[in-house]
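Missing here: one protein chain of the complex. Every other protein chain is in place.
By written order: A and B. Residues from 1 in each chain.
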Amino acid sequence: MTHTLAYDLSHLLGGIVLVLSFALLYQRRLMSVINIYALQAMTLTAAALWQGYSQGATELYVTAIITLAAKGIAIPVALHRIVRQLKLHRAVETALGVFPSMVLGVAFVALAVLVVLPTTAQSQTLSREDLALALSVVLLGLLMMITRRSALTQVIGFMSLENGLILAAIGITGLPLLVEIAVAFLILLAAIVFGVFFFRIRERFDSLDLSHLDVVGRTQL
Amino acid sequence: MLTELLTPPAWVILLPLATAICLAFVRDHRQAGWINLASAAGTALLSFRLPWQQTVGALLLVDPLSAHMAILTAFVGFTTAWFSLGYIRTEATAGRLDPWHLRQYHALFQAFLGSMLLALLSNNLGVAWVALEAATISAVIVVGLSRTAEAVEASWKFFILCGVGIALALFGTIVLALAATPILGPGLPTMTWTSLATAGPQMHGTLLNLAFVFLLLGYGTKAALAPLHAWMPDAHAEGPTPVSAVLAGSIPGVALVLILRLRGLLVGNPEAISPGPPLMALGLVSILLASLSLWRRRDVKRFFAFSTVEQTGVAAFALGLGGVGATFAAILHLTLHTLAKAAVFQCVGRAAQLKGGQRFTDISGLLSRNVPLGLTLAAGIVAVAGIPPFGLFTSEFLVMAETVRLQPYLAILLGLGLVIGGWALITRLITLCTGPETPNPGPAVHWTALVPAWLHLALVLLLGLAMPESVTAWFAAIAEVAR
Partner (left out) sequence: MTALFALIAELLHMALMLAAAPLLIGLLRKAEARLMGRAGPPILQPVRDLIRLVRKQPVIAENATWLFRAAPTVHFAAIAAAAALVPSFTLGMTTAPMSDLLVIGGLFALARCVLALAAMDIGTPFGGLGASREMTFGTFAEPALLLVVLTLSLIAGTTNLDAIATLLRDSSVGLRVSLGLAMLAIFAIAIAENARIPVDNPATHLELTMVHEAMTLEYSGRHLALLEMASWLKLLVWFTLIGTIFAPFAIGSAEYPLAWLSGLTAWALIVLALAGALALFESSIAKMRIFRVPEFLGVAVLLGLLAAIFLFVSQGFA
């Protein structure tokens, strides 16, 4: 089996995204969870850039820029603000312990590998491995949504799931509508982040009255 | 490719979307209501021409299936906009929605309608996905409009569950594109229904299976098939009634159409799993779970939301049976149920305004002083329960007949579910209409407000009493396309 640099690097970046997904599951502090999410988005940016370069596909650069600007920077900053302004619990509340969820996570990864492995025959190795990695990230995101109690961590789980989707999308040569899908997802994410905001206010004050929050009330999010 | 957007079929999509943008700038909610109605009427009129405008393009696909569903969605959109005119006026007078929320409501209503039509008429899986996502976001915002704790929680649940569904569907779409790439080459064709259909038989079986599982889970969430239905009752109970009426029919309808097209791909491929059993299983679970849950509901809108889950289950089950006959029955059932359920929700919305609450303890004895409303609601419930003069009896009978022919043992479960569900509906009908009367704090309901519901029920009745040759031929053509 010969390995080209294109293969190695994209595979490695995909692997880092996956490891960061595990880090999200492992981390117990909310701020660190947000930071790891940002890091994951940045790794994804690098993966998109690299795929764009090695496939010669310009639209991947657009995807990369969107990923970096929105998910690497804007959303984490917004989440940090939300945590600070709403004075949320800094500890992650889990429905299932960290270690059992890690074990489940590995089981999910094994499942992803088992599911994707039979496709050996026809598709090229690159797509196959990327698909296995991406599916793992998707399943881990799902797991995080299930095993975490608070809305914010669930949302981060959702967003890391979405990172897995983008990872799958950039790995396939000539996937149409990539940018459009990325933008559509971005809108979804932004909406969800606002959703968290409103939801958390309700959880906290039992009303959505923005006057409870002087600072945020003025900025009218 | 983009010139396709200027052809007549595209107008059906562009009109509501353009109206949505305009409505965002209209301050007066009365004016907005009329514009909303006019645009919805225009969309419905435009959609009636779709069967004669069948096209297959890179972006749009107008075949009998999509044309039919588009007409249905546009028609329900039109009658609901009509209904919403009076309903929203009452809500605004009662002070439950302020002007800013009403502006959002009208704009989002049209945006929702336009996105649904786009999802139906698009020939591209990716575009359909984006459209469905846009529809979800608009519906979520509308559900949360009233800003009560329950409404926010409902819209949050709706958002998260459908968000996950939509994410899984995207993964399925990507895998499908990956499976198609070796045959169709990179580019737009890998996401186009028509070219996928030609490539279907040669695709890699395992990848196709993987795509199917994810798409089924994703769009199954949107179709509110059990056990993925959790968002539906909350969203129905908390959203403004017009939205419940549209939601009840269109989102599951659109999702089922997508699943139906996907079924065609799998059936054609020798290596792929049979799509029937998973669909039948999801359908049956929905029917049984929902019909049993019906007995424990206290909230009227939630009750009817579970009934929607049950009826969507029937359609999904019929789709799983396979074959032209069952598909015919499924499409017919979906159509009739969408019409009947929208009528029921319109009545329930009115009744809730009249009685000042939407629990069974609030709404009772409608027939004693609100005869038109009570009668219409009763007729609607009878129709949904699948009792003879109405068309749903025909469609359920057809589903049952096909089940007995193809899967005789499952007919027992199906029959059980339908009987339990129907029974629950009739039991509730009796308390709603003829129970002890509760006070009527809200404004009285004039019979003109019920005309849209009558229109729906008349259609359902007509199709139940006699099905003209041309209608049968039309449904057969749809089933043929979707085979």
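Everything below uses one rule, namely that a residue touches a chain if its C-beta (ideal position, glycine included) is under 8 Å from a C-beta of that chain, and two chains touch if they have at least 3 such contacts.
Quick caveat, the model's predicted, so the values are computed rather than measured.
Within the full complex, the chain left out of the display is in contact with A. Among A:52, A:76 or A:105, only A:105 touches the chain that is left out of the view. Although one chain is not drawn, the whole complex shows that of A:60, A:92 or A:133 it is A:133 that touches it. Remark: the residues of chain A touching the chain excluded from display are 1, 3, 5, 7-9, 11-12, 14-16, 18-19, 22, 26, 98-99, 102-103, 105-106, 109-110, 113, 116-117, 120, 125, 128-129, 132-133.
Methods note: only the chains that are shown with their structure count from here on.
Separation between the centroids of chain A and chain B, computed from CA atoms only, is 31 Å. The residues of chain A lying in touch with chain B in their complex are 115-116, 118-119, 121-123, 127, 131, 134-135, 138, 142, 145, 151, 154-155, 158, 161-162, 164-165, 168-169, 172-177, 180-181, 184-185, 187-188, 191-192, 195, 198-199, 202, 206-208.
Residue ranges of chain B in contact with chain A, taken from their complex: 124, 126-127, 129-130, 133-134, 137, 140-141, 144, 147, 149, 152-153, 155-156, 159-160, 163-164, 166-168, 170-171, 174-175, 177-178, 181-182, 185-188, 190-191, 204, 206-207, 210.
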